[in-house]
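Input: one structure, supplied below.
Missing here: one protein chain of the complex. Every other protein chain is in place.
Should a chain be cited, it is by its letter among A, B and C, assigned in written order, with residues numbered from 1 in that chain.
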Amino acid sequence: MASPARHFASDNAAGIHPEVLAAIAAANEGHALAYGADPWTAAATSLFRTEFGDSSHAFLVYGGTGANVVALGALLHPWESVVCAATAHINVDECGAPERFLGSKLMPLPTPDGKLRPDVVRAAVTAVSIDHAAHHVQPRVISISQSTEYGTVYRLVELRALSALAKELGLLLHMDGARLANAAAALDVPLRAMTADVGVDVLSFGGTKNGAMGAEAVVFFDPARDVAVRFGRKQAMQLPSKMRFVAAQFEALLQDGLWRRNALRANRMARRLAEGAAAVPGVTITKQVDANAVFARLPRERIAALQARRFFYVWDEAASEVRWMCSFDTTEQDVDDFVSELRDTLA
Amino acid sequence: MASPARHFASDNAAGIHPEVLAAIAAANEGHALAYGADPWTAAATSLFRTEFGDSSHAFLVYGGTGANVVALGALLHPWESVVCAATAHINVDECGAPERFLGSKLMPLPTPDGKLRPDVVRAAVTAVSIDHAAHHVQPRVISISQSTEYGTVYRLVELRALSALAKELGLLLHMDGARLANAAAALDVPLRAMTADVGVDVLSFGGTKNGAMGAEAVVFFDPARDVAVRFGRKQAMQLPSKMRFVAAQFEALLQDGLWRRNALRANRMARRLAEGAAAVPGVTITKQVDANAVFARLPRERIAALQARRFFYVWDEAASEVRWMCSFDTTEQDVDDFVSELRDTLA
Amino acid sequence: MASPARHFASDNAAGIHPEVLAAIAAANEGHALAYGADPWTAAATSLFRTEFGDSSHAFLVYGGTGANVVALGALLHPWESVVCAATAHINVDECGAPERFLGSKLMPLPTPDGKLRPDVVRAAVTAVSIDHAAHHVQPRVISISQSTEYGTVYRLVELRALSALAKELGLLLHMDGARLANAAAALDVPLRAMTADVGVDVLSFGGTKNGAMGAEAVVFFDPARDVAVRFGRKQAMQLPSKMRFVAAQFEALLQDGLWRRNALRANRMARRLAEGAAAVPGVTITKQVDANAVFARLPRERIAALQARRFFYVWDEAASEVRWMCSFDTTEQDVDDFVSELRDTLA
Partner (left out) sequence: MASPARHFASDNAAGIHPEVLAAIAAANEGHALAYGADPWTAAATSLFRTEFGDSSHAFLVYGGTGANVVALGALLHPWESVVCAATAHINVDECGAPERFLGSKLMPLPTPDGKLRPDVVRAAVTAVSIDHAAHHVQPRVISISQSTEYGTVYRLVELRALSALAKELGLLLHMDGARLANAAAALDVPLRAMTADVGVDVLSFGGTKNGAMGAEAVVFFDPARDVAVRFGRKQAMQLPSKMRFVAAQFEALLQDGLWRRNALRANRMARRLAEGAAAVPGVTITKQVDANAVFARLPRERIAALQARRFFYVWDEAASEVRWMCSFDTTEQDVDDFVSELRDTLA
C-alpha cells in the first residue's frame, strides 16, 4: 500500500508515535487479566496520579466521545443541563451521544472563539428559574474544551474565573481535554495546573490526538465519583477488555514527558504555518493560534484546488473559513511545502 | 516488568497475535483520514465481504458490548424486546448497557447449556399477547451467542430451525459472535455458513478474543440497516477515530485464515484440557466442549489453591463449577502443566 | 348511549364514586394556579400526611405506570436493578416503561402467588457479584405490589421481613400500592402500618381503582428524595396542569375513610364471589382471596360463553385460569347473578 502523504486535515489523521507503538509491543507478553486488573493499568494509573495529583483517579476508555459522556454522566442527573460553547465537541460532533445516553439537555452558548466567558454563563444560568414546579432543566455543569475546537486556549486566570463562577452558582466544571496536552504546552504549565488546581471536577483526557493509537481517560478528583464513573464506563460501552494495551500507550506518553514534546511540536508547527500563511496574499488568519490549529479565510474559489494537493477541512462554508491542524509528526518541510502550495494556488 | 504467566482465566487475557501486531505497525505510516475514510478500512471491509458474502456490510467498532448494542439497536424499536438465553452476555455481563442505551427489555430464557431451543422460544413469544392496548413489550429479536457463553456451539441444523422460527413469528435474528471463529472452527464451516446462509440479520463479530488487540465489527446483510448502524455506532460511542488500526487487525485475521488457525488451536487445547481434566479424580466436565471453553465441577475446598497456582474463574459458586478458557496462544505444555497442577491439588 | 352493565373485567372498569365526582365539581370554581400551587392540592397533601405520617410527602400524578416509574426513578441509578415478582405490573403490564425511561434492568423472580419471599430475594441478590469491573447491574431496589397482581396480600410480618432483608443487603423498598386500599382493608390496618411503619422507601399509591376518575400519587418518607421525585414527575410527563381536580379526588377518598369503605366493599364482594363460585362444579379457586381479585380455573371450552354474558379476562391461557375483579360498586346482586350465570354455563 502506497504511503499516504501527511496533510493538515486533523491531528487524528496522524499515526502512532513510535514510542507508543513500542510500548504496545512491549506489553504483548504472557497473559494479563482483562478490564484493568493488570500491571500496565496499575502503572498508567500511577503516572496519571503523578501528573494530576494524589486526589486524582483515572479510568481508561476507548474514545473521546465516550470519555465526555462518562465524565458528564458522573456529574448529572437527567434533569440537569450542561452549559457549553455552541462550538463544543459535545454539542456539534458527537451525534447527540450525550443526549442519547444521558437524557440530559445541553445549553449551547455563542462565543467568538470557542471560549466561554463568565458573564455569558452567568446570564444564561440565572435566566433559568430554579423552579419548584420543575418545568425547566436545571443548569448543573459548565463544560469547556481546553484547548478549544477553535485552537484557542483558556489562560489560568480565565479558568479560575469560570471555576469561581461555578462554585458561586452551585455548578460543577467539566473539561474536555481531548487536546489538553496542546494547551499545557501552550501555557507552559503542568497538566494539573489547568485541572485539579483550578477546580475542574471531571476531565476527559485525550491521548489519541497526542500520538496514541487510541487511548483516552476520564480523570476525576473526588473519590465519591468513583462508582458513577466505574459503572458509567461499562454501560457506555467504554471498558476495554485488553486494557493493558490502552494503559501501555498512556505509559509511553506520560512517562518521560513525551506528551509535552509531541504537543510542543504540533503547536510550533501551527505557529509556523500561521506565520507563513499570513504572508500569502488572500489569506487571513481568523482565530488566535494558541495551540495546534490554524483557522484561515481563503478565496472561496481556490479552496478545492488547494485541498486536491493536500487535504484539509472547510470549517465554515459561509465564511469561506478553513481549518488546518498540525500534529506530533508534522515537519517543518510539510509546513513550508504547504505554504508554497498555498502561494501557488492563490497566485 | 516480569512476564505474567499464561493461565485459563479468559481468552481476552491473551495478548496480540504477532501477525496482528505486525499489521498495526505496517499501517503506521503517513496520514490517513479518521473514522474509516482510509485504505485499510476499505481493505478490511472488502475482506469481510469475501467472508460473509456480497450482501454483507461490516462496520468496525471498539468493543463487544458496543457491537451487541449497535447491532440490536439496528433491529429494535424501544417497545420491542429481545429473547435470549438467561446466560447471554447481553443479559449478564454488559451491566445493562442494552437496556440503558436502547431502552428495550430483554426476555431471558433458561437453557441447560446456553443454547436456545425453538420450542422454548416459541412458548415464550406466543405467551405475550400482541395486544392493541400496548401493555406488553413486543418480542422482536432472537439473540443467540455462537459459540455460547458455555462453550457450546449451535449446529447448522439448529441455526436453521431458529431462523425458520424467527421468520414464522415475524422476528429477527441477532448473533453475538464474539467467538464466532471458534464456532466456525468447531463446525469446520465458513463464517457465512453460520450467518448469511442461515438468515442471521445482524452479527456482532469478534476479533479481540481471536488474537486482536481490540477489534470488533457489526455485520449486517440488508442495506436498509445502514443508517441505523452508522448513526447508532457513533451515538453508542463506538466509532474509532484512527480506524485504520482497527482495520489492520481485521486484515491480519481475515487475510490468510489466521482467524481459523487461531480458533482451531484454542479449540484443540480445550479438548486436550477437558480430556486431561476428566481423568483426574474429583473433576467432572459439566458442559459439552465444542469450542474453547471447559466447564468443570471441582471439590469446592480445593478451588482457591488451584487458582493460586494459575488463575481461572468460578462460574457458579453454588454448583462449585469453574470455567477454563483456552486461547490462540495456549500451548500443549500449558495444558499438561495445568492438568498436573489439578492432579496435585486434588490429590 | 345505553348503560353498560357491571362486570368483573377489572376494578378500573368501574366509574367514579359519586363523592369523588362531587368533589371534582366542588373544586370547579374560580381560578387556581396550575401544577399544584392551589389550595386543593395543599389540602390533599395534608390528608396524605395524616394517613402516612409526618415524615411523608405525597406528589400527585396522572397514572399508575407513571407513579411506579417516578417512584423507582427516585431510588435508582441507571446501573442499578429492581428485584420484583415475575408477575409484577412493572415487569409485565407497563410495556417496558421502566426500562425505557430509567434505563434500568428489572430482575423478575418466580413466585407461586405474586408475593416475594426473603429467601428467594436473598439468593438472587447475592448471586450477583458486587464487582469492581462493573460487568453486572447492581441490585438496589426490592419492589413489591400490595395487594399483588394475584390478589394476595403481604402480612405485616412478611413486610417487616422483606424490609429487614433490604436493610441487611443495602437495598431500598418500593411498594406498588395501586391497590393499597384493598390491602389495608384486608389486614384491617392503617395505610401507614404497611408503609412508613415497615420501612417502605417510596410508595405508588392508587386512587383510580379505589373509586377515583384518575388519581395516583408518589409518596416518599425521606425529604432527600424530594428533588428526584419533583423533577422526575415532570420529566416522566406526570405533572397534571389543573392539579386541583386530581387533588379533589384524593380529598374525597381520604377525608372520611371513603377509601376504606370502597375497599372493604370490593374485598367483601370478592370473597362472596369466591365462595359462590367454589360451590359450582368445575370451578377451582386457584389463589388465596385476600383482597378484591378472584382467580379460578374453569373448563376451557366454557370460558367464551361465560365471557359473552359478562366480560372478564383469561389470565393464563395454558392453565385455563381466569381473573374476576370486584370494585367499589360491585353489588351482591352482581355477584349472585354472575354465580348463576357460571352455574348455568358450566352445567
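Here is the rule we use: contacts are C-beta pairs under 8 Å (C-beta built on N, C-alpha and C of every residue); 3 or more make two chains touch, one makes a residue touch a chain.
Keep in mind that what you see is a predicted model, and the values were worked out from it rather than measured.
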Report task. Determine which one of C:30, C:112 or C:281 touches the chain that has been left out. Result -> C:30
Requested in this report: From the listed residues A:49, A:122, A:136 or A:155, report the one that touches the chain absent from this view.
Outcome: A:136
Query - Contact with the hidden chain (one of C:241, C:284 or C:340) - result: C:241
Query raised in the report: Given the full complex, what residues of chain A touch the hidden partner chain?
Result: 78-79, 81, 92-96, 99-101, 103-106, 127, 134-137, 317-318
**Report entry** Missing-partner contacts on chain B, residue numbers
**Finding:** 35-37, 77-79, 103, 132-135, 138, 228, 230-235, 239
Report summary line: chain C residues touching the chain left out here are 1, 3-7, 9-10, 12-16, 21, 24-25, 27-34, 38-40, 43, 62-66, 69, 94-97, 100-101, 208, 213-214, 231, 234-242, 244-245, 311, 327
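Everything below uses one rule, namely that only the chains that are shown with their structure count from here on.
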Requested in this report: Examine where the copies chain A and chain C touch and state whether the two sides share over half of their residue numbers (same) or under half (different).
Outcome: same
Report summary line: The distance between the C-alpha centres of chain A and chain B, rounded to whole Å, is 33
Report task. Return the distance between the CA-based centres of chain B and chain C, expressed in whole Å. Result -> 42
Query raised in the report: How many angstrom between the C-alpha centroids of chain C and chain A?
Result: 50
Report summary line: Contacts with two or more other chains occur in chain B at residues 94-96, 100-101
